[in-house]
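Mind having a look at this structure? Questions to follow.
== chain A ==
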Amino acid sequence: MRILHTDVLVIGGGLAGQRAAIGARRRGLEVTIISLVPAKRSHSAAAQGGMQASLGNCRGAQGDNEDLHFADTVRGSDWGADQQVVRMFAHTAPKAIRELAAWGVPWSRVERGEHSITVNGQKQTVSEADAAHGLITSRNFGGTAKWRACYVSDGTGHAMLYTMSNQAIAAGIPVHERMEAVALIHDGERCCGAIVRNLMSGELVAYLARATCIATGGFGRIYRVSTNAIINEGMGAAIALETGRAALGNMEAVQFHPTGIFPAGILVTEGCRGDGGLLLDGAGERFMPGYEPEKAELASRDVVSRRMEEHIAAGHAASSRFGEHLWLDIRLLGEAHINTQLREVQEICQYFLGIDPARELIPVRPAQHYSMGGVRTDPHCHSPTLRGLFAVGEAACWDMHGFNRLGGNSVAETVVAGMIAGEAIADFCASPEGALTVSTTLAEEFHRREANKLAAIAGNSGGESAVELTRLMQETMTANVGIFRHGDKLQQAVNTLRDLLQRSANVGLRSQARGPNPELVAAYRLPRMLKLALCVASGALAREESRGAHYRDDFPRRDDQKWLCRTLARWPGDDAETPQLDYEALDVMGMELPPGWRGYGARDFIEHPDTATRQAQLEQALAAAGELDRHARQQLLMPFLHLLPAGLQARNQRLGDAP
Partner candidate 1 sequence: MRPSVNRWPARVDVLQSASGLLLVLFIWGHMFFESSILLGHDAMYLVAKAFEGQPLLSEPHPELVSIAGGTVLMLIALHALLALRKFPATWRQYRELHGHLGRMRHWDSTLWYVQVITGFFLFFLAAAHLSQMMLQPEDIGPYASADRIWSDHYWLLYAPLLLTVHLHAAIGVYRLAMKWGPFSAATTDRWRGRARLLMVSALAFFLCLGTASLVTYMRLGAEHAPYKGERYTPSWERE
Partner candidate 2 sequence: MSEIPTRAVRELTIRVLRCNPAEPEQTPEWQDFRLEEAEAMTLFVALSLLREEQDASLSFDFVCRAGICGSCGMLINGRPGLACRTLTRDLPDTITLAPLPGFELIADLSVNTGKWMRGMSERLETWVHDAGLADHNLAQVEAPMDPALAREIYELERCIECGCCIAACGTAQMRENFVGAVGLNQVARFRLDPRDTREDADYYELVGDEDGVFGCMTLLGCEDLCPKDLPLAAQIAFLRRKMARA
């Protein structure tokens, strides 16, 4: 057995993992990243539209600040988020973007003078100030008060990931590519590395580390139609779940993006609508303003996706031989705009649909897009229940997204959380807790266990097919745990998934090829994906309310009284068939922004008994304090700066601020 030692093991080479790795490396630690694919091929590269940060440079962003970003994010989350974490995030996002700007991301910039923009289907002219010329510009995104999504044409994630990866290479951080973590090594209290399978040779290696950080991205592939990469199978979250100690938070909170191209499910960015694109129905009519007069196409994703499905159900879809869909119209933006600001969209339409979006409509339908849930952490990205285990990015439930993430907040989260986690990991390693005391016998034990499991799977001559079971899982999830959910269907889904989990023990392999045996990979990932799917379905079944992306036909109202809480799913043991669900209350009395109406979507909800009290308390505190600037005001209501590393606490300067 081969054992590799490193101070920090980062599982995942996307934006989140690499930023955390760079942070820890800068603090002098030896860091190793492992990744299923070359780091630059991680799915972060697919992010198109933008990264939210309240820079306030361009005209549409004027007056933006952390307070507005905070409020938009909390509203977007339908009050499911941890508000302190949202504050940490909103405060750090401008720093993250400025760091990336210094590192080389070619952010699109403000251009002085008059510009033609498209708002509500109409052309308007805006004028950009001389002083802002050359600063980072931003575009409009759903659910935001200001134009806050900073972008690089529509290759934002690509540009960010390349810059990040290049900086990681500059820092000399090794990335062990085509390596898959298949189990976390732990003693029930402390995580001390992972068992890793080499996807080229099949070799199992033990990586022992003082701190382990999961940054494995989302798990969209448990659904049939998803915008996610096909490697987004959630293996990081799954191996955390399998420890039985670490918990997965809010797994039922799954986002569906309004504009997956139909039927392939490939994403076209929200930037299309942010820049003025419209949604049309089968009759070629715009329908969103009828449902959402306030924000129309630019309500939050959960709301828009729901309205689209509602509209389809009401018989207004367009249809093709693949089924029913709606249209996205970006023709009105003009060819010049599309060819510079929406290049990837243009390419995707050209190659996958054979159409020119400057002239033709794009067929779209909501598709699974983002996992708000993931490995539950504290504000320092550290698992509260398994020490030494950190998690960042989409794989984590740091919980700034609650039950719905705003477009552009995810890549922002990856970098911000990475910055915070890098410091937290280094602090942890420097603390007495951070010493690695376990003996290699623990590693050997885990190694043996995984090797035996793999041998059993490879030698299984059972009659089940991994392909078939995977397909059944995906169909079940898409049909029964999708945008509209219902108790009966969810129960059915849980039953089916449980059954599939049992059947997955009987998957037989046809090929015994050595080396990168793709069939074996599918077979050992399947039960883990099923466990994640069970967490999603069970959590959704248990949560008898509608909040953010989690919508129950049978419980259509948000219920703050009973459900203002975070779901925590644990896998009780190897033979368990369903997760154990616990709930962590969100404390209204600690909130800066007590629950209310989001400003779009449903208006009625069941109020939490503390909401009025907290509201009064906040008002009183403000009245008693008298004149305060916004920073002091905020500090009074909900202090958070102490949670941030010292280097990230400074106030963000903006254009026009006194230096």
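Candidate entries met the following condition: all candidates are chains of the complex that A comes from, given by their letters.
Following the convention adopted for this analysis, a contact is a pair of C-beta atoms (placed from the backbone, for glycine too) under 8 Å apart; a residue touches a chain by one contact, two chains touch by 3 or more; residues count from 1.
Fair warning: this is a prediction, and the values are worked out from it, not measured in the lab.
Q: Out of the numbered options 1 or 2, which touches chain A in the complex?
A: 2
Q: Name, in rising order, each residue of chain A that touches candidate 2 in their complex.
A: 26, 37-43, 45-46, 55, 94-95, 97-99, 101-104, 106-111, 133-137, 152-153, 155, 158-159, 162-163, 165-167, 169-170, 175, 177-178, 200-202, 229-231, 263-264, 266-267, 320-322, 327, 340, 343-344, 347-348, 351-355, 360-363, 467, 509-511, 513-519, 647-648, 650-655
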